[in-house]
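Excerpt of the complex: some chains, original placement.
Going by the order they are written in, the chains are A and B; count residues from 1 in each one.
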């Protein structure tokens, strides 16, 4: 009898956590789908669509995502202290979201989207359900991976000042990452790819520079970027 | 006792009868699968030939190259796709999909590749399926290429388009390359939204990685042309750089 009672209790527990996981997954699927829409909109920057227009469309998904993350937080809040038990179920998707938000933010302001800013945009400033630092960092690495392609296409479209700006941004970002003492894990691997992005952008900048196409404004320190109103 | 024995034996032989039905079914299925695989291999081989034929295109031979490609493509349809049409009926389309899918994908690749070079547009699935209708006589259920195979073929198409673009740039057809670039980007972007919806997206996901590499290769080539062209302007002060480029290989080689 005691054996049965114990297993009956387990059954309830396992079913609870199983259904919790199901609900998490449902939200995560929605997150993924919204992310894809945002990504597809953003892909248009490579086709020289005006940035404000591209951003406007992509931004419509931010609120959707915010709502979804809020929904996710609510689900997870039901089982306090177990954030990291289910964390793996939304990691990849969250990293992708961060990467897109950071890219959009850079397009708009020329600066790095901070961790707290990212949390804010996704409504994650809550203490129970925050944005894991490693997920944020991986997302930033993913954003960096988009840069070489962006620079190449901008130059093709005639924006010869783009490589200089991106190079400055990536150099600073790379230096900041180097301060971290990364273990031999996923984040470390992703960070290692950033070196190649940097190198590629240096090459593009070189191509522009040697042909005298870079704008005379060699003053690397100026902060302005594409999208300021 | 003898009647009882008879009853046993009849049960025994009824198992035998049933299993001989199953045996016939399995034999017929395997043999059909083999025929489908063979037809599919032929479709693959001959579609590849069409692709190579289209790659022979250049500024001066466009018409004649495409004309031959069109004929060859029709031959693939009439000779080999037709064999698939004859074999596949009813539930076979999905049951035997793995047996013919490689061939159909390659055919989609060839047909869309040809069509893009001819018209600059994507050959739609409906159009490609419509072109298969004449193969069926009314008694047969028509072969309709399914969406999955079409999309998988499209993914491979971008690889061929990349090769074409690189070659066209060397030949001075920069605008053509740029058109390819836009086209491939569009396909990539549209597929981004479609891939996670596929029945089994793992194949497609690896193809997406390759596809992005192709896009980047074309973009880099276009970048290179543009940067060179831009240098030309300050030096010689003329107008559109690509018009000059277009001439390079013609003028004096």
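Convention: contacts are C-beta pairs under 8 Å (C-beta built on N, C-alpha and C of every residue); 3 or more make two chains touch, one makes a residue touch a chain.
It should be emphasised that the depicted structure is a prediction, and the values quoted were computed from it without experimental measurement.
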| item | value |
| --- | --- |
| Copy-number formula (whole complex, one representative of each chain type shown) | A x6, B x2 |
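Here is the rule we go by: only the chains that are shown with their structure count from here on.
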| item | value |
| --- | --- |
| Separation of mean Cα positions, chain B and chain A [Å, integer] | 35 |
| Touching residues (chain side chain A, partner chain B) in the complex | 32-33, 36-37, 39-40, 43-44, 46-47, 149, 152-153, 155-156, 158, 160, 204, 207-208, 211-213 |
| Contact set on chain B toward chain A in their complex | 182, 185, 188-189, 192-193, 196, 216, 219-220, 222-223, 226-227, 230-231, 234 |
